[in-house]
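All protein chains but one are shown at their positions in the complex.
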Amino acid sequence: ADIDTSKRIKVAMVPKLVGLSVFKANQQGAETAAKALNIDFLYTGPVTASAQGQVDVFNSLIARRFNAITTTSNNPTQLAPALRRARKQGIKVVSYDSDVAADARDFFIQNTDYAAFGKALVESVAKYAGPTAKVAILSSTPDATIQNEWINALKKYMTATYPKMQIVTTQYGQSSPSQSLTAGLNILQANADVTGIIAPDGAAEVGAAAAVEKLGRTGKVFVTGCSDPNAIRQYVKSGIIKESPLWDEVKEGELVMYVARLAVNNAIQRNGDFTAGDLGSFTAKDGVIVFSEPLIFNAANIDQYQF
Amino acid sequence: MNAPLLSQSVTQPGALQGVPVVQRSRVAASAGRDVRSIALAAVTIATVLLVGAFNHGFMSLQNLHFMLLNCVVLSLLALGQTLVIATRGIDLSVAPVLGLTAMVTGLMAQGGGLPLAGAFGIALAIGLVLGTINGLLVAKLAIPPIITTLGTYSLYSGLIFLYSNGTQVDSVPHAYATLGNGVVSDVLPLPIPVLVLAVVLLLVWFVLGHTRFGRAILAIGNNQAAAYNAGIPVTATQVGAYTASGVLAALAGLMFLSYTGSATVTTGTGDHMELQSIAVALIGGTAIAGGRGNALGAVLGALFLSVILTALVFVHVPPIWYSAGEGLMILVAVTAGAKRVAR
Amino acid sequence: MSRQSSERGQAVTGHYRASDITKSYGSVSVLRGISVSLEPGRIHTMMGENGAGKSTLFKVMSGIVRPNTGRLTLDDRSIAFASPHEAHAHGIYLVPQEPALMPELSVAETMFVGQLPTTGKLVRRVDWTTMKMRARAALDTLGLDIAVDAPARLLSIAQQQQVECAKALLRGCRVILFDEPTSPLTTHEVQHLFATMRRLRDEGYTLAFISHRMDEVLEISDDISVLRDGVLVDSVRHEQFDRTRLLSQMVGREMRTIPRRSWSCATDQPALTVSNLGRAGTFSDVSFTLHRGEILGLAGLVGAGRTEIAEAIFALRPHDSGTVTLNGEMISDLPTDEIIRKGLVYAPEDRARHGAILQMTIAENVTSGLIERVRHRLGLMDRADEDRIGADTVQRYRVRCAGTDQTLRQLSGGNQQKVVFGKWMGLSPTVAILDEPTRGVDVGAKEEIYELIESLAKDGIAILVISSEMEELVRLCDRIVSVYEGRIVAELSGDAITPERVARSYLSHAGDVQDIAA
């Protein structure tokens, strides 16, 4: 690769909160890439999923003169002022996974295209529960940005492609394993006719799958959603989750570092193509870089992914 | 203790006429049965019947089963909380103790195949140590309980991070899953967690109601100075109460892990289980000012909340209002009781 | 009198001695080399002014407070203890003035707290049956008809003290110290307590006692010691009792005892009129009129409802029926602060709980009756004014203190009472209700308070005195109204006011007049 790595730079990765596997997978990839790219890498974040915590971390990074901050946001708008301040001081801001306000970052690495992901979710239910399935949605919180994007996308796709499919209820698990499990149980008990659960959140998908297992509805209710393979492996194997779309989070983490490096080098345009080492080439459009097509986990391929 | 009483010859019964006294006949009226538990049970059953009448799924054996299962973890916490509150204390650190136990045992089970017995041992150790630290801070350094456990809340939460380094537990070995989800036997389809809870409840009920330790807890909650003057080992008893709370929280952590098969850094704290457990203990009839504790009430309180929260789903209340419903029920339950206790 | 008692097979006699006890708090010397000797089969009374150190001495002797120097010996064996419980183990028990029971526990359990009997081999569980039986037996022994199953919070103060006595017996204590047990009790209850004490004395127990009531002391004591400023000034045996001498020793100057006064400033202008005041289950149909310059007494047994009537007048408790008029104005629907502004004040009987804020300073307590009077502007206070008011009060009522910024906790009970009194009188009320105004106040200060009450009456202030001290009522009142079970049952005035007739006026309803004969 022709990336200039002569000058050592400091790049921080700030997840929504430290301690969730999803973000650890990003970290794993980022660390690998950082080594190759001569980056002083720091993984740090708040203890709870709060914007205040993230802002505190950003402020400290600004004070410590980091060259680039990469982050997935708890809230697109709340983080903006702090990140704008960072940009004003010449710090490059790269968001990934969950975006911040467009003018508060230089680049956004979108996991997958929202429409494509919505489609993947609906298809993984339709294939097993049929085109007339009664579907429940189990999301994280009512105002979770990315979940809402996906839910909107899947609804649009559902109406267009499977008009007979029906969403009977939408519940929230607050990203908490226990609340998600309880919500999953309640969904199934209160709506006996549900045959598919779409749970586009890590804790929610696991909770929904566990609920199906506990109620002995394996084979009758199909769960899909969005979770890292480690968390859902057992349910994929037991057939509760037939397909679950995601993307390669490790590789995504690598890309984040590439973009950060290129941004600091001023070697990347807000519109245009660029190459990120082995990852191949990507296209930035108004600063948005779509990382990949959805990667569908199923019983056959899931063991290839360990994160 | 074998005090010689005055010789009976000087007895002059009935010398106190004219002075208002607590007559012996008042006993029946004042020796209050456990009104709170009866009321809670009644309201819970009424809710089940009412919602069940419109939605048969609600009264299905399976749903009842899960409403019961759902309250096991909270019940365990509330039982510990009951002991502490009865001393006129409070334990906010139950949530991180739960989380830490779930995390430590979960990671060890996941990685090294820690046998279940080992997990129990580790949980016990964590609960003992962390609970005792709370107790010592309260009893020896005289830091008010709410401040002590607020401080250790931060510290113990930090330990979860230090230990896990941010990873999470996604699955547990079969033995754990059985502990969390199995039934005692096919003949007796009693869920194992419910059995565990029943045993713990019986134990706490017995300790609080019928042992010197339990009575010492109540005596301290009633009047600490008088308890000290009467020779009750105040420090040891207080430490004991916090230790018990720690151990029960750790057990709750293990049950949580077994039931959900998962543990994250925010397990316990993320759901504000400390506040929930306090609410449940108070709903159960334990006095926040200490001196009165009700073990059965605590469990019934947790069951009541579990039933109410499930009922909200069945009657199609929008999810946004669940926590409002919970708040309202806490308010109603506690206030209804306060009225009864008030003079 | 069986002085020796060896029921435990030992030569326990219970001769309890304290020698050269000193105790100081910081620079304040409270006890300065006190030696007393308590003998078995005798009741030894400590007298002395407020703050003389009586309670502190008892606390030292019962393990609550550690002395700086000094020695305690029981039957010539040196003993020491670090806690009341260890004192109990040595057979020494202090019945505190305000007994510390466990409100939520049963009477029986509160008696056995710290030493519940247990049963069972494998698991030791509390033996409720034995506990109740023995509690019952102990209460029966003292002739107390108290339900052992009832929650302790239902007990009256008198009952609580008696339960404390029973606790001492249960713990096998031979030395029982009573710190001012009689001040919250009525004459009748005092007699009952004394009966218990005499009974214990005759059994050979060693008893010590504190009281400010001279008549009581002369009646019950076998020995009297007088403390002044932390020094034991005299110790006399029964044969040598001399009222005047005791008084002057206590006060350190000549004391005159004033008999019932002959004058009266009572007018016929009504100041406070209570008509048909009632509250279901507490009191009913209470009517009386209090005139300017009059001192009216409310007599009755504990629980008669006098305090409740007063609290209802002061809007601290609700009432169902009736009216209260203050200087021609209806006040029965006004809140307490309005009533205070209209010129009625109420000094409650329970000083520590209702009368004073122990953590606040003297000055702050004095102004707390109507903080608005130190308003400066914009709702802010004038602290200088507050200090001045505080200092005035300290001076006028001779509060023994180091400064107006001392917290009330640091004052002795009697001095606290003076502050509370000053708090209310500083508002220049037209009507004052004084509930047990001299409870826990020493003889010297008591006389001062009596004189003060009289001077208030001379100024035309109407005063309602609720008191359980017969002497006090007789000494002070122009007129006395007796209350029995929430109803007014008799009224006495002028020369008809004698202790016997006052007692008879309410006890005739209770049906045991003979008890008061002593």
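Order of writing sets the chain letters: A, B and C. Residues in each chain are counted from 1.
The rule is simple: a contact is a pair of C-beta atoms (placed from the backbone, for glycine too) under 8 Å apart; a residue touches a chain by one contact, two chains touch by 3 or more.
We adopt the following convention: contacts and distances are computed from a predicted model.
The listed options are "Dihydroorotate dehydrogenase", "Autoinducer 2 import system permease protein LsrD", "Heterodisulfide reductase, subunit B" or "NADH-quinone oxidoreductase subunit J", and the UniProt record of the chain not shown names that protein "Autoinducer 2 import system permease protein LsrD".
Of the chains displayed, those contacted by the omitted chain across the entire assembly are A, B, C.
In the complete complex, the residue from B:A216, B:A230, B:L257 or B:A279 that touches the missing chain is B:A279.
Within the complete assembly, C:M381 is the residue of C:A89, C:L218 or C:M381 that touches the hidden chain. Across A:G29, A:G53, A:G118 or A:P245, the single residue that touches the chain missing here is A:G53. Although one chain is not shown, part of chain A still touches it, namely residues 18, 44-48, 50-53, 55-57, 59-60, 63-65, 75-81, 101, 141-143, 148.
On the side of chain C, touch with the chain left out of the figure occurs at residues 49-51, 55, 96-98, 100, 179-180, 251, 316, 335-337, 339-340, 346, 348, 350-361, 363-364, 368-372, 374-375, 379-381, 383-384, 387-388, 390-391, 394-395, 398-405, 407-409, 411-413, 416, 423, 440, 444-445. Contact residues of chain B toward the unshown chain are 88, 137, 139-144, 146-148, 150-155, 157-158, 161-162, 223-225, 228, 234-235, 275, 278-279, 282, 288, 318, 320-328, 330-331, 334-335, 338-339, 342.
As a working rule, only the chains that are shown with their structure count from here on.
Viewed as a network of touching protein chains, the structure reduces to a simple linear path. Inter-chain spacing, taken between the CA centroids of chain B and chain C, is 42 Å.
Centre-to-centre, using mean CA coordinates, chain A is 37 Å away from chain B. For chain A, residues touching at least two other chains: there are none.
Multi-chain contact residues, meaning those touching two or more other chains, do not occur anywhere in chain B. Considering their complex, residues 7-8, 64, 83-86, 88-89, 100-107, 109, 113-118, 123-126, 137-138, 140-147, 149-151, 154-156, 158-159, 169-172, 188-189, 192, 195, 199-200, 202-203, 301-303, 507, 510-512, 515 of chain C touch chain B. Only residues 17-21, 23-24, 47-49, 142, 169-172, 174-179, 181-183, 185-187, 189-190, 192, 203, 206-207, 210, 214-215, 230-234 of chain A touch chain B when the two sit together in their complex. Those residues of chain B that touch chain A in the shared complex are 55, 57-58, 60, 62-63, 66, 70, 73, 157, 160-161, 164, 166-168, 170-171, 181, 256, 259-267, 269-271, 309-310, 313-314, 316, 319-320.
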